[in-house]
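Have a look at this one.
Just one protein chain is left out here, and the rest sit where they should.
Lettered A, B and C in written order, each chain numbered from 1.
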Amino acid sequence: MRGMSLIVKNTTRLVAGFIALFGAYIVLYGHVTPGGGFSGGVIVAGGLVLVVLAFGEEFSRRVISHNIVRASDSVGALAFLGIALLGYLAGAFFSNFPDWLGQPRALASGGTIFLSNVAIGVKVAAGLFGVFLALALFRRRGEKRLMVPDTAPLDAEDEE
Amino acid sequence: MTFERLPYLAAFLLLVVGLYAIVAKRNLIKVIVGLLVIDYATNLFLILVGYRSNSGGAPMAPILTRDLAPAQLAAHAVDPLPQALILTSIVIGLSVTALVVAMAIRLYDRYGTFDTGRMRNLRG
Amino acid sequence: MRNLLPLFVAIPLAGGFLMPVVGRLLGPRRRACALIPILLAAGVLALAVRLVLLPDAQTPPYWMGAWDFPVGISLVADGLSKFIVLIVAVVSLAALLFSTDYMTRYTSPGLYYGLFLLMLAGMNGVVLAGDLFNVFVFLEVAGIASYALVAFGTEADELEASFKYLILGSIASAFVLVAVAILYSVTGHLNLAKIAEVLRAGGGLTVPIYLAAAFLLMGFALKAALVPFHAWLPDAHPSAPAPISAMLSGVLIKACGVYVLVRLVFSVFAGLEAFGVVLVVLGTLSMVAGAILAIGQGDLKRLLAYSSISQVGYVVTAIGTGLVLLAWAPGKPALQALAVLAIFGGLFHLANHAVFKSLLFLLSGSIEYATGTRQLKSLGGLGRSMPLTAWSLRIAALSISGVPPFAGFFSKFIILLVLVQAAVLGHGAFWLVAVLALAVAVLTLVYYAKVQRAVLGGAPTAATADAREVPFSMAVATAALAVLCLAGALVLHPAVKRRIVDPAVAVLVARGLPRSEGSLLQGLPQTEQPEVAAARALEHPNPTLDASDAEVIP
Partner (left out) sequence: MLLLVLLGFMVIGSLVAIETRGLLSSIICVGAVGFALSIVFLLLGAPDLAITQVVVEILVLVVLVRVVITRRDETYATSRSTLAIGSVLLVLGILVAVVFWALGSSGGAGLAMRPFGNPLLNETAPASAMAPVGAEAPAPVAAETIPRSIGGAYLARGLGRTHAANYVMGIVLDYRAYDTLGEATVIFVAVIGAYAVLRQVGRDRHARHEPDR
C-alpha cells in the first residue's frame, strides 16, 4: 500500500490532528457530555486509520510501531480491570472509591468514571487500529512481504 | 395495527431481512451484511423499548443540563438503561464484525472467492 | 473474609489481558507460555473447591460496586452454579496442562492462552451472573473467544467451521438480546430473581412472555447444540485444537447452553410443565440423532462430536423429566422423590460427561500428536506402543458407554430407571423415551467398541508404526482425568454427594416446584425455606416407589 495522492496527503495532514484532538475531547468529557471512552476511542482509531490510508503503511510503521499498538491494547484493558480491582480492595469490585468526586459537569468529577473512560479510550483506539492494520496488511499466501528493516512482521514471535 | 406497535414491527422486519440474507445468500460479504442488519434490528428494538414520549415537546435525553432540575428530568426523560445496554450491544456487534471480516478475508485467501458455494463445508 | 465471587472472573481476565504481551516477550519459548495460565487455572480451581465447601450462607450474592438492589449487578453462587464452576475449573486445568506440549505444534501461544483464559472468564461470568443482560455479555465473551479458537489452526476447514459457528452463534445471541428487551419491557427488571418474582406475582405467563421464553430457548438450545439447532457443532468441535475441543464439548456447551437453559426454565419461568416437555423432546431428539450420526463417522474427533450431542441429550432429557414430574408432584411424594432422582441423574451425567468427553478429546489429540492422523481406518495397534494413552482411552470409552463399575454406568442407569418409573407412575409417553434411551445406550456401546478396536487393536499401520508415548504434560493431564473417571462413582458416596451434587439438585427442585406448593414437600413445616426443605427431602429420599400413586396422574 503506497498511500494516496498529494492532495489527500495534505488534507490528512491538516485534518488528522483535529480528529485525534476531537477523539480525546470526547473521551475526557464523556461523563459530562454525550460520548465517552468508547466513541472517543473509535474516533481516535478512525484518525489513525485515515493516516494509514493516506500515507501508506510504511509511513505509519515508522510513526507507530505495531508492538506499541498491541501492548497499549493490553495495557488499557488491564488498567480498566485494575480500576475494578482497586475498588475491590477498597470495599467492592468496581466501587467508585475516590472521594474527589467533584462538582457535577467539571472535568474532575465522577471519580473512577473519568479514569475508566480514559482506560477504555486507550484500549478501544489501540484495539481497533490494531485490527485495521492486521486486516489491511494481510497479504495472500505467496505474495511478497514488504519488509521494513527496523520493524518486525506481524507474527515475528514465531520466527525461531 | 395501531401506531403504538408499528415501530416494533419495523424492528422485527429488519431482523427477518437480516436472517433472510444469512440463510438465502451464498456470499460471505452478503452474509456479513445480514449480520450487520441483525445488529441494527436488535439495537433498534432496544431503543424503541426504552422510549418515552414527552408530551411537552421533543424527547428528553437523560443528560442533566444546566437548565434542568433533576426531578424534571426524572419525570420526562427517556429510559437511560436501554441506552446503556445498546452501547454494549453496538460494541459487541463491532467486535463480531471485526472477527468475521478477518475470517472472510482469510477464506478468500484460501479459495480466491467470497462464494460459499465453492467452499466445502459452508455449502449446506 | 472477602467475598470470593468477583475473583472467578477477575483472575482469568487479568491473565487473558496479559498473555498476548507475555507471549510476545517470550517469543519462541512456547512451553514457558503455559506457566502463567496453568497457575491461574489452578488458582481458580482452588477457589472453586473453597466455594463448594463453603455453606450457602457464607456466599451471599455479591453486589458489584456496592450498589444495592435495583441499580446494581449481582453475582450469585447457589448450589447449581457452584457445581458448574467446579466442573469448569477441573476441565480447564486439565486442558491447559495438556496444551503445554500439544500447542508447541501451533504458532503464537500467547494469543492461544489469552483466548483460552478469556473463554474461561466468560464461562465463569455466565455461570455466576445474577443479571440477565450480564449473562448475555459474558456469553458473548466466551462465544467470541471460542469462535477464534476454533479457527486457531487457520486451515480452510477450520475457518469454514468457525465461520458457520460464528454466524449461528450470533443469530442465537440476537434472539437472546431481543428476548432480554421484551422481558425488560414487560417486567421492568433485569435481575433474574426479580424477573422471576414479577412473573410469579403477575399470575400466569402471557403471550409476550412465552415469546421471550421461546426466543431464549431457541438461543440457548443453539448454544447447547440440541438437535434441530446442532448444525454447527460437528464442524466446529473437531476443527479446534484438541484441548479446545475438550473445553467446547466438555464444558462450554454445558456452561453456556445447558446451564442457562435449565436456570431460565426452572428459576425464571417458574418451572412450567410445558417447558419440561420441550426439554424432554429436544433432549430425546438429540440423544437419538447424535448416536445415529456418530456410528458412521470415520474421523475420530467427528465421532466424538456427534457423541457429545447424544450425551447432552441424556442430560437434558433427565432434567426435563424432572421438571415434568415436579409439575405433577404436588400431593404425590413418590413422584417428587422420582423428580429429585431425575435431576440428580441429569446433573451427575453432566459432570461425568464433562470428564470423559474432555478426556476423549484430549486423547484424540494425543493420538493425532503421535501418529499425525485421526482417521479410524488408518489407525491401529496403539495398545502396545502407547500404553498410558491406551488405558486412558479404554477407561473413558467404557465409562461413556455405560459399563458397570464406571461412573457413566451409574448416571445412565439412574436416568433409565427414572424414565421407566416415570412411565409407570406418570404418563405412558415416557415408555417411548425410555426405550429410545436404552437403544441409544446400546448404540453408544457399539460405536465406542468400534473406536477401541480401530485404535488399539489390530496390527500397527503405516501411520502408527513408529508411534511413541506422548510427552509428559499431555500424559499427566490425560491420566489425571482417567483417574477422575474411575473415581467418578464416588460421587454416589453420601459424604461427597451431600457436599457437591445435592445442593445443586436442591436448587432446581425448590425452584421447579409450583411456588404455592412449596410446603407440600413431604409434610415439612410451612415456615421452612423451599431450598432447605428440598435439601431435607434429598437426605431422606422416599424409596417407596410403587404403582399405588399412578392412577391419579393426568
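The rule is simple: a residue touches a chain if its C-beta (ideal position, glycine included) is under 8 Å from a C-beta of that chain, and two chains touch if they have at least 3 such contacts.
The shown structure was predicted, so the numbers you read here are calculated from the model rather than taken from an experiment.
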*List the displayed chains that the omitted chain touches in the full complex.*
A, B, C
*Using the definition of touch stated at the top, determine which of C:S108, C:S245, C:N352 or C:S366 touches the missing chain.*
C:S108
*Thinking of the whole complex, not just what is shown, which of C:A41, C:A77, C:A95 or C:I144 touches the missing chain?*
C:I144
*Kindly note down the residues of chain C that lie in touch with the hidden chain.*
13, 16-17, 20, 64-65, 67-73, 105-108, 111-112, 114-115, 118, 121-122, 125, 133-134, 137-138, 140-141, 144-145, 147-149, 151-155, 157-159, 162, 182, 184-191, 193-194, 196-199, 202-211, 368-369, 371-373, 375, 378, 463, 466
*Since one chain has been left out of the picture, which residues of chain A touch it in the full complex?*
26, 30-39, 42-43, 45-46, 49, 53, 70, 73-74, 76-77, 80-81, 84, 93-94, 96, 101-105, 109-113, 116-117, 120, 123-124, 127-128, 130-132, 134-136, 138, 141, 154-155, 158
*If you put the missing chain back, which residues of chain B would it touch?*
2-14, 16-21, 23-27, 29-30, 32-34, 36-37, 40, 43-44, 47-53, 58-65, 70, 73-74, 77-88, 90-99, 101-106, 108, 113-115, 117-118
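Rule of thumb we're sticking to: only the chains that are shown with their structure count from here on.
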*Please work out the Cα centroid separation of chain A and chain B, and write it as a whole number of Å.*
24
*Identify all positions of chain B at which a residue touches two or more other chains, and write them in rising order.*
106
*Could you list the positions in chain A whose residues touch two or more of the other chains?*
none
*Under the touch definition given earlier, write down the residues of chain C that touch chain B in their complex.*
133, 137, 140, 144, 147-148, 151, 154, 156-157, 159-164, 166-167, 170-171, 173-174, 177-178, 180-182, 184-185, 190, 231, 235
*Can you list the chain B residues touching chain A in their complex?*
61, 63-64, 66, 87, 91, 94, 98, 101-102, 105-106, 109
*Where on chain A does chain C make contact in their complex?*
67, 70-71, 73-74, 77-78, 81, 84-85, 87-88, 91-96, 155, 157-160
